[in-house]
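Once you've had a glance at the structure underneath, I'll fire off some questions.
Only one protein chain is missing; all other protein chains are in place.
We call the chains A and B, going by the order they appear; numbering starts again at 1 in every chain.
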Amino acid sequence: MKTLDFSYYMELKFDEPVSGHHFTIKCMPQTTVRQRIEELRVDVYPNRFLSYDEDSFGNKCIYGHMEDAHDHFEIRMEGRAVTGIAPAETETDAVHAGMFRYQTQMTRPGKEILALAKSVSFAQEASNYEKARLLMKKLHENFSYVPGVTDVETTAEEALALGKGVCQDYTHIMLSLCRIYQIPARYAVGLLEGEGQSHAWAEVWSDGGFFPLDPTNNCVVGDAHIHISSGRDYRDCMINQGIFTGAAQQKREIHALVTQAEQ
Amino acid sequence: MGIISVEHTYRLYWLGRYSERVYTTAGLYAKSFDEMLDLHVDGYADFCRRLDIPNIYTSKEDFCRRYCFDGADENSIYSNLLRAYDNAVVLREEIGSEPLAYIQLAVYEMNKAKLSEAPLIELQRVTDNILAFWGITDDLIESENVRNIIKIGKRVERIDLLARLHMSREDLRREACRLIGRIDRTCLSYHKENLEEIGRLVEAEEIDYYRLVVAVETLLED
Partner (left out) sequence: MRDFDLYAHTEQVNELLARYGVKFGIYKNNEFREQLFPFDAIPRVIEKADFEYLERGLKQRVIALNLFIRDIYGEKKIVRDKVVPEEFIYASSGYLAQCEGVMPPRGVYTHIAGIDLVQAKDGGWYILEDNLRVPSGASYPVIARELCRRSSPKTFEDIGVEDNRNYAALLKWTMDYVNTGGHNVILTPGRYNAAYFEHSFLAEQTGAHLVSGRELTVEGDHLYFIDYSGRKERIGAVYRRISDEYLDPMNFNKESLIGIPHIYDIYRKGNVALLNAPGNGVADDKGIYYFVPKMIKYYLGEDAILNNAPTYLPFYKEDMDYVLEHFDRLVLKDVAEAGGYGVVFADKMTKREKEDFLVLLKNEPRRFIAQEVIDFRDIDIMEDGERVPRKADLRAFVLMGEEPVVWKSGLTRFSRNPDSFIVNSSQGGGFKDTWVLSR
């Protein structure tokens, strides 16, 4: 268990003013079985019309819009979390967990992923969790962390064919591999101690709970991660999603900071 | 629900304009067609110049066919009728199925006229349907605003055409009067200074036709 202070800041700068801007933000960590959020402050600009909601995966959302012209957009979030309280998020309902057993457009395997999946063998009585650990190890051996070669639209199969990518790609491939073996697996977004941006990892359903595994770092998620949202893939967990009118180019700046709180 | 969007107010206005354009240019075309039979065989060049449309026609026959019936000629009567239809078809709720049917019938009649040896006979049916459309909109549409927007479109188009054709001051004064008296009975936003200018221009000794066309074309606010 750790007590972590966290902050997340995102700014979009438009090179010319935009209008009719609609946005949905999923950036707020919540108290769960694994973590306790002790403090949380969120500011959004523009904030003329803001509303709060919870999506079908239980993620907290802020949505809103700004009709008038504006040239920047920002989210500022900070707080304190106690992490690593339990090893897994409880989910005893197999039928509900089953929703995460099926491939999405982002995770649908092609021949690269199928071949990688086939190259792993399990003991007959292995649990989902044990299988997932082996799949993660295999993935880690066959994929390198290289930023800038993939983007948010890259699918799991495309990424594996390239052999390199970032945490989003690791996670999509991991989900694809698990789902090939009928293991329900979720995409998770959050913050990580020592990481300057948001991070993504997988949550694998086994023995009545979703166990978080971080394929980018080939490790079991312990108390260094703060969970923000979960879904079937990246698209369910986008921290900021928006549409606007105007041909503006946008520049994005993100700062995340997670440090151990002083006692 | 008795309320109307900005988009639909514009569509009503343009329905008025295009229906008027079809009606008036069909009349002018019929007159020229007759003259070109034997009296003034190359009259189409003059026709284009007066209406301020490009003379893209290669012969009398070409003009008679394309100016009236060619959907690919953007100045043709047919193209203008289709624009009237395009506006009308999304206004069923505002104007009603019965009035809309007359615009639809005008399109059918135009398609028949296209195939005819004596197109003026069939063209008469097109203009009959436009007249019926105007009559029924006046009779059937409950909303005064909707009725008047269509009429404002008609008046604006009529003044525009009359000015291009350098018609008499009397004709223009009559139309301007109808426009000025009615526009405030609609929800249209327009430039007051343009309306005043139109009023002044039609009263002048020598009518400045060019400025009059500009004033009516830019009457509405964007």
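The definition used in the following text is that a residue touches a chain if its C-beta (ideal position, glycine included) is under 8 Å from a C-beta of that chain, and two chains touch if they have at least 3 such contacts.
Model, not experiment: these values are computed from the prediction.
Shown chains touched by the hidden chain across the complete assembly: A, B.
Within the full complex, the residue among A:T24, A:T107 or A:T216 touching the omitted chain is A:T24. Only one of B:V89, B:I180 or B:V214 touches the chain withheld from this view, namely B:V89. Seen from chain A, the chain kept out of the figure touches residues 22-24, 49, 51, 53, 55-57, 61, 63, 65, 95-96, 98-99, 101-102, 232, 236, 241, 243. Of the residues in chain B, those that touch the hidden partner chain are 1, 3-9, 86, 89-90, 92-93, 96-97, 100-101, 104-105, 108, 187.
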